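Worksheet for the structure shown next.
Of the protein chains in this complex, one is absent; all others appear in place.
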Amino acid sequence: MMKCDVVIIGAGPAGLTASIELALKGLQVVIVDENYRSGGRLLGQLYEDRRKKRVWAGKIIAKDLADKAKALSVKFLFDTSVWKIEDKKVFLSNEVVKVIEAKAILLATGAIEKALPIPGWQKVGVVTVGAAQTFTNLHNVKIGQNVIFVGIDPLSISVAIEMKHAGVNVKGLFLPPTTNLLNQKCNPKEVLESVASAAGMATNPIYRLGGKFVHGAYTKLLLHLLKYKQLKINGIPIYFRKAVTQINGRAEVQSVNVRSLKIDGEVTEVEKTLHVDTVCLSGGLLPLIDLSQLANCVIIDIPELGGFVPLHNEHLKTTVEGIYVAGNITGIEGAQVAMAQGKLAARSILREFNLSSENEISVAFNEIEKARILSPITFLPEIRKGRQIMRDKWEEYLKR
Amino acid sequence: MKQKVIVIGAGIIGTSVAYYLSKKDVNVVLIDAKDIAAGTSGACDKAIMLQSKKSGPTLAMAMKSAELYKNLEEELGEDLEYENGGGMILINNEEELKVLYEHVQKQREAGLKVTIITGDEARKINPNLSPKILAATWCEQDAEVNPLKTAFAYAKAASKANMTMHLNCKVTNLIEVNGRVIGVNTTQGEIYGDCVVLCCGVWVTSLLSSLHLEVPIMPRKGVILVTEKLPKIINCNILGGSYIVSKLQKEPPEKNPLGIGLSMGQTKSGNLLIGGSREFAGFDSSVNSFILTEIAKKAIAAFPCLQHVNLIRSFVGFRPFTPDNLPVIGEVPTVSGLYIAAGHEGDGVALAPITGQMIAEIVTDQTTEMDLTPFHMSRFFESFTY
């Protein structure tokens, strides 16, 4: 059995940042990740950060963080899954290191993508938008020749633009059909509203359309945009009024069925076939909480944060002694917020070792909101409300 | 006017009771705090195993139940993933062989077609079986079914016969007037009927306690591991011999407090369901690494090809245990209009059809084809004080 001070699960932005903060104070840190390298979701990220007038290249940020962590003697265990956490022991799939015993455990497992199960979604050539992003930007792979996206949101828009830059023929972004399972994503007006409000105003591609719309004329703008059946962002058609109802193909994707949507999201009868070889599904992100469940953390449902999340205090401590959380496991936000949370979680852990002050914790806490304001993409419009609900639920939990 | 019967609990027992009652032209109201098969019936394996039953009333019941299962898919018009593929208990050593030989003799006397086969014969049926397995029992009458699909199909068929269903509706207490149950209070209001059938397994005790009645049904926690989808690894129900042997020899539970044994079935979609454990831990649904490892070790010992197979999840079910390992079926004594069908422990899937039929008979005709005496709740009254 290996022993160390802190085990971090997940070598993404939150886990890497935390490891550096902990190692700087001399703690022995081990990071475990299923992947063969560190970086997590950072690896696929590549977009223009308008406010800072630079390109956000996640791969480079990830490398800088990993280099620093390695220089500080953080130990990495890659290709390793965690299958159980109990009594501050982490059980691994690793053939050499089977169990690590630590004084504290940080869960920085990130998020997975929600399923968008439209008929035919299991076929070869249907991938999630996250996979599309990773294969395009990290592995430099063209995942198809003629590609469409189902699901219109800031992430799918930005991946579509990245793919187009990589030379792929992106034939457009569409909505999924309205079903009982998926109803909140399929009303054209609501989708447009959420896309418009989710991204920060200045960087929002919707607002840059043609440059003829003025900030502030928000409602008018939306109504105006909805009159069009097709909009274009960076030359990519966005169909707020069309839904992909089925994906066809004998073995691999050959075409999709597309139907027009009425303004309330109702699907019309007329069906057209569009020939494509690849479909990217964007159903939104879901905190990956499995390990917190296995560790017996109290889990609560806060839709404003993206669904079920482990209950935690504002310093990222869970209901289980010695187990902390940071990053998308606490709610869906961008990499900048995850990194700020990683730092705060590390300082909370350091507090247990008497290696950080209240002041350092509150500085780290305040940096999260700063990161939130500077984030180029906001995934969930009511994230702040979600964070407040979490604080209230923690208070309730303490009083139980 | 038609009789109106309230059935509490929409697991495989409750939905079966509702179905067989609705076949008798009764107005059924089915109530569940959650959903169909959301409790124990949704957290179990898929075996309809006869040879694991002790000869006596349970085996007799199980054999009748197995007959009902044979035509159930046709009767309900649904695919239940029913498979009459037989089952085997693996024998690891001479000692187990001796004990199981006697067990098999008794079952044969009770009319079950069960034999002892050699290790090589067992490996002919299941080529992936370890060369170390000495012998096995073999019973061609053992079968398998998907309990979730069965419960849903029973509920659907009963609904077609005008059953009303209240899901996400928790029964808070039974309404009793002058020694007679006339209905239930629920989170969705009061519901009245001519009688009430309690089919809520491990959750039955709290409802009975509102009438100051006790039944010694306790949750017995069982862990099951689920593998990734695999090609056909096993061709029938598998049970490890060691657990059955320790049960038959009445070993004190302290010897194996977690009740770790081996049971295996493969679902239609290819996942292996690997059990299991039997532990008294209240309603604590946590799973620890020790139990997971021990169960996995047993599976790998029997089927070495599982060494590198991925487990995708584990789940916990609370099986309704009774001290004499017999279910509680029939009228609840001292209160009229109240019936119970609970306490099947690990036999709920196997015994569901016959239990439903028996309750339907007793509720509508006041008599049953099979003798209900061994299952009557009053059997506990002498040995349990309030």
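When the chains are written out, they are named A and B in that same order, and each has its own residue count from 1.
The rule is short, and it goes like this: contacts are C-beta pairs under 8 Å (C-beta built on N, C-alpha and C of every residue); 3 or more make two chains touch, one makes a residue touch a chain.
Keep this in mind: contacts and distances are computed from a predicted model.
Asker: Can you work out the missing subunit's protein name as recorded in UniProt? Choose among "ATP synthase epsilon chain", "ABC transporter permease subunit", "(2Fe-2S)-binding protein" or "Molybdopterin oxidoreductase, transmembrane subunit".
Answerer: Cross-referencing UniProt, the chain left out corresponds to "(2Fe-2S)-binding protein".
Asker: Looking at the whole complex, which of B:Gly111, B:Gly270, B:Pro304 or B:Pro333 touches the chain that is not displayed?
Answerer: B:Gly270
Asker: Determine which one of B:Asn310, B:Thr334 or B:Thr373 touches the chain that has been left out.
Answerer: Result: among the candidates, B:Asn310 touches the missing chain.
Asker: Which candidate, A:Thr17, A:Gln45, A:Thr134 or A:Thr319, sits in contact with the chain we can't see?
Answerer: Checking each option in A:Thr17, A:Gln45, A:Thr134 or A:Thr319, the one touching the absent chain turns out to be A:Thr134.
Asker: List every residue of chain A that touches the chain not included in the displayed model.
Answerer: On the side of chain A, residues 34-36, 79, 112-113, 122-128, 130-132, 134-135, 139, 141-143, 251-252, 288 touch the unshown chain.
Asker: Spell out the interface residues on chain B facing the chain that's missing from view.
Answerer: These residues touch the chain not displayed: 228-231, 268-270, 308-310, 312.
To be clear about the criterion, only the chains that are shown with their structure count from here on.
Asker: Report the inter-centroid distance (CA atoms only) between chain A and chain B in whole Å.
Answerer: Computed from C-alpha means, the inter-chain centre distance equals 42 Å.
Asker: For a test of understanding, state which residues of chain A touch chain B in their complex under the given definition.
Answerer: Going by the criterion above, the answer is residues 83-84, 86, 89, 91, 294, 296.
Asker: Which positions of chain B touch chain A when the two form their complex?
Answerer: Within the complex, chain B contacts chain A at residues 286-289, 292, 311.
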